[in-house]
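Only one protein chain is missing; all other protein chains are in place.
A and B label the chains in the order they appear, each numbered from 1.
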Amino acid sequence: MAPVANPSAATAPTPLSPAELSYLHSSLSLRPPIRPDSRKPAQFRPLTAELDILPSTHGSSRIVWPDGGECIVGIKAEVEKATPNKDIRSRVEVSVEVAGARDDDPLAVFLASSVGDTLGQKLAGRLEIGERWHWKLYIDILLLTPPVSHPATLLSLAVHLGLRCTNLPRLVSAADEDPLFDDDWDAALPLYPSNAAEVGDVPAVTLLVAAVGENIFFDPTREEMAVADCVLAVSVDWDGKIVGLRTLESGTVSEGGVKRKVIKKVVEQCVPVGKEVFKSLEGIIKAGF
Amino acid sequence: MIANPVLAISLLTLLCLRIDGRRWNELRRFHAQLSTQPAAADGSSMVEHGNTKVVCTVVGPAEVSQRSKMLHDRASVTVEVTFAAFSGTDRKRRLKSDKRVQEMRTMLQRTFSQAIMTHLHPRSEITISLHVLSQDGGVLAACINATTLGLIDAGIPMSDYVVGMSAGSSSATTSAAVSFEEAADPLLDVNHIEEGELPHLTVATLGATDNITLLTMESKVHLAMMEGMLAAAVDGCRKLREMLDEVVRAHGTEVARNGAL
């Protein structure tokens, strides 16, 4: 009768004792706060990224986090007949596989739906072929190693990079005919043109933010999340708009929720930090080509 | 570049070359890497045979995850194989309960239980997880090689390298006018297209000894052709063993230079 206790990798309790958690909580509540790995509040952990690594996909990327999290994204497109009255968001299908976990693991479900929310209608609008046909995009995300910290950011960055290097075959038939494509892969057109960043139309990214007292931490580790008063996954796009926000499970050191002004502060800080993230992603993409 | 594909194929046949331009005894581009995920697992590796790409992580020897897996005199070896949905030509999700995946798991488990000196780690478990990221023929062989490298990276004692190689035979289509021995034309390291057309087998040998530890074939083939394929594959294994050894030594030198040893 009781729901099955299903401790997935991210929700598994930290090995820290209540005393250690309390110590961590107070050092994070200091002004200025002290993080266990001596990062600044808005500093991310270094990461390694690779683009276009898989020949059998339309676009792919790999991101490795120094704590061992490794994420591979493969994007494949299929031509699908348009069905009227169907939400265009169904043109993008996201699936997440966490190595060593079951398919219906709550973490995998959460990640898939949060990535889907983030991309939303904007991406679906790009998949038009003509009136009667459109592309169906399958975004398959593989979390190779059970992550030590919550992988939402890792995943969203990998998906962003994967989409940015996705190429779709060039249409040679007229818009109203049955679609016919150019066989030459070199002639394929990028899903996001190279000037997409200048126009500001690129996929949004999800940032993980933890709040402890009045302090705000980006890219929290598992231990930091375990003592946080609240953990938010905020999706921001290039223009600094919030395109989605979710609350994640946070620690048990204290009870009660968060004040509205803390959430406001989190959201406000996400804008400049998001800008920085987009800037470094642009750097990765430029270096990749 | 030859623009006309028909012309290109007939030219290939004329020159006795294969569809991707290789000779019968040539391997595809082989690339391997050790310690791809140094933080997450005890050992990890990545192997590419042409467009086939496999990633392997090894955890262990560690405490057994389930008591039923505990063997009092040796370590138990657990293998997990997953195919990424985007690995094939068409997108297709393959479940872990898929019969072919299960079969591959069992084959790998048996092969490596013999090659690893399991008696040195009683009551523990060695977990090998393999992720197939891209399939273009010879997936099983690539999995074997990736596992060997992963185990070496994890520092798990083995009697020797286990090296996998696939081979096919092109004579299935030629007429039976000539005797099979003459027509038998083995092809080393088959790719995806050849796998679909021709009879093929996968062999794993234990290092320099040429002892076969795994042999699997699922196609109908004349016994006389079998010998040629087997010889080609074992030859390929021998060659590949040197290449794997080179990769391991280069990695070792690198590690030593960085002061880890």
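Note that contacts are C-beta pairs under 8 Å (C-beta built on N, C-alpha and C of every residue); 3 or more make two chains touch, one makes a residue touch a chain.
Criterion: contacts and distances are computed from a predicted model.
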Of the options "3' exoribonuclease family, domain 1-domain-containing protein", "PRELI/MSF1 domain-containing protein", "Radial spoke head protein 9 homolog" or "Exosome complex component RRP45", which is the UniProt protein name for the chain that has been left out of view?
"3' exoribonuclease family, domain 1-domain-containing protein"
Report, in label order, the displayed chains that the undisplayed chain touches.
A
Pick out which of A:P41, A:P55 or A:G240 touches the chain that's been left out of the picture.
A:G240
Residue of A:P36, A:P193, A:G257 or A:G283 in touch with the missing chain, whole complex considered:
A:G257
In the whole complex, not just what's shown, which of A:F44, A:W65, A:F110 or A:Y192 touches the removed chain?
A:F110
State which residues belonging to chain A touch the missing partner chain.
1-3, 5, 13, 18, 87, 89-90, 104, 106, 109-110, 112-113, 116-117, 230, 232, 237, 240-250, 252, 255-260, 263-264, 267-268, 270-271
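Following the convention adopted for this analysis, only the chains that are shown with their structure count from here on.
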Report the residues of chain B in contact with chain A in the complex, numbered from low to high.
36-37, 39-41, 51, 53, 55, 57, 80, 82, 84-91, 93, 95, 129, 131, 133-136
Using the touch rule from the top, collect the residues of chain A that touch chain B in their complex.
53-57, 60, 64, 66-70, 72, 74-76, 78, 95, 97, 99-100, 103, 138, 140, 142, 144-146
